[in-house]
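A single protein chain has been omitted from the complex, and every remaining protein chain is retained in its original position.
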Amino acid sequence: MIVAGGPVIPNFGSGSSCEVNNGWFCTDWVWQHWGDTLQPALVQHIELTVIAVAIGFVVAFLLALVGFRYRLLDPPIGIVSDFLYTIPSLALFQILLPITGISVTTVEIALVSYTLLILYRNMIEGLRAVPAEIVDVARGSGFTRIQTFTRVELPLALPTILAGLRIATVSTISIATVASFVVAKGLGAPIFTALEQDVFKTEIFTAGGMVVALALIADALLVLVQRALTPWVRFGRSA
Amino acid sequence: MNTFVDAFRFIGDNPHLLLVKTGEHLELSGAALGIALLLALPAGLWLGHLHRGLFLAASISNVGRALPSLVLIAFGITVFGIGFWNNTVALVVLAIPPILTNAYFAVDAVDADVVDAARGMGMTELQVLLRVELPLALPLLFAGIRIAAIFVIATATIAAIAGGGGLGAIIVNRASYGDAGVVAASLCVSALAFLAALILSFVRKAASPRPTPVP
Partner (left out) sequence: MIRKHTRRAAKAAFAISFGVAIVLGGIAATAASAKPQAKPTITVGNKNFTEEFILGQLYGQALAAKGFPVKYAGSLGSSELADTAIKSGKINLLPEYTGVIVLDLAKEKSPKTAAATFTAAKKFEETRGLTLLNPTPFYDTDTFTVLTSTAKKDGVKTIGDMKKVKSFTYAGFPECQTRITCLQGLKKIYGLTQVKFVPLSSISVYTLLDQGKATGGDGFSTDPQQLSGKYTVLTDTKHIFGFQNIAPVISQKTLSAGGAELKSTINAVSAKLTLAAMRAMNKAVGIDKKTPAAVASAFLKANGLK
């Protein structure tokens, strides 16, 4: 359509009747937008999660070493953790905005915090659950403190730590969807966009379904890791 | 730090607003938790009593953990439109797994000898569950209810995106209420969560058959 002297308005292609009428599920929308919307969002989501869990794991481990070695420090770290966990993620993301700006850093800081809380708790519990008698036997056999830790306490705490890793990963995948409220990355972004576009059902179901699938796959993968690393644990009632 | 101080000032300046929003928040959370208890508690307790459905209980627990709250809220409004049910259903779905799973494992873990003794005394199955297994299952059971309550109270903030009101309406509205408002509302949510945990521990102590031995 050309208006004299005006711009050329190309035909952008009309949406299918399913898209225009907001049907329950429009498969053609999914095929068309896999490359430009869904796949990038999925990749971003995985990136966000992996970075947060990796950093959270390392920091939690260091904190757990401190809390385990110096028992007096554990209750304060514990109480602060419990309190921080009740802060709604929506609020934490926004509170960090003035400090670190609208960037992935803000999101990562918040995600790492939540991961940290879950992992710290699990690591300390796991280490504490090692029976004192076994530790005594190890020391008695001549193991140094460090040897006792690396060869006895840590392996025995591993099942609990891995269980915590599972919970933390699934939890992070879930919280990362809310992150799109402040930074348009990850699978939450298509969901927010779709809510605004007169609640576009297909996009919500597709992106939402992908998050759930991602969480279930991650959980299953970590179960395999659990079994590989700690084959001696029987899996009847997982935590 | 500044924002923290401003937040308290915000609370002082806007008591009515916060009270109204907290009321809405409690209404939504309470309704969802109540419905979840009604649905999940009997099912979990009975299955645990029968020692059947371990796979079901474990699966529901795993799947439940994997359900992202935002996705549930979004599904809710997509299916139900804006109203009372969209957010309530989403929160109920979120609350059921911890209650069901913990109810199951709590009853399942009760010492078989005690149960047999009770049966030997002539109690019916229902009596065994209510008078013997349930009191012994209370700690683990209430741990699950506590998890569910905290989940629901925290997730109800996201419900504001889908017209849910409550303290979340302040938190998503940084443009209107400023950082002070967001922090203030967030503190209220944390306070509610702690309060819920406290009330639950009181209820548990009241319902426990004997005084718990001092450790």
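We just call them A and B in the order they show up, numbering each chain from 1.
By our rule, a residue touches a chain if its C-beta (ideal position, glycine included) is under 8 Å from a C-beta of that chain, and two chains touch if they have at least 3 such contacts.
No experiment lies behind these values; they were computed from the predicted model shown.
**Q** Any idea which of B:L19, B:L38 or B:I82 touches the chain not displayed?
**A** Final answer for the missing-chain contact: B:I82.
**Q** Touching the left-out chain: which of A:I77, A:V199 or A:L216?
**A** Only one listed residue reaches the unshown chain, and that is A:V199.
**Q** State which residues belonging to chain B touch the missing partner chain.
**A** The missing chain touches chain B at positions 77, 81-83, 160-163, 169, 172-176.
**Q** May I ask you to list the residues on chain A that touch the chain which is not drawn?
**A** 1, 3, 6-10, 12-15, 19-20, 29, 33, 36-37, 101-102, 183-184, 192, 195-200, 203
Here is the rule we go by: only the chains that are shown with their structure count from here on.
**Q** Would you mind pulling out the distance in Å between where the CA atoms of chain A average out and where those of chain B do?
**A** Each chain's C-alpha centroid was found; their separation is 21 Å.
**Q** In the complex formed with chain B, which residues of chain A make contact?
**A** On the chain A side, the touching residues are 83, 86-92, 94-95, 97-98, 167, 170-171, 173-175, 177-178, 181, 188, 191, 194-195, 199, 201, 204-205, 208, 211-212, 215-216, 219, 236-238.
**Q** Could you please specify the touching residues of chain B with respect to chain A in the complex?
**A** Listed in rising order, the residues of chain B that touch chain A are 3, 54, 58, 62-63, 65-71, 74-75, 77-78, 105, 150, 153-154, 157-158, 161-162, 168, 171-172, 174, 179, 182-183, 185-186, 189-190, 193-194.
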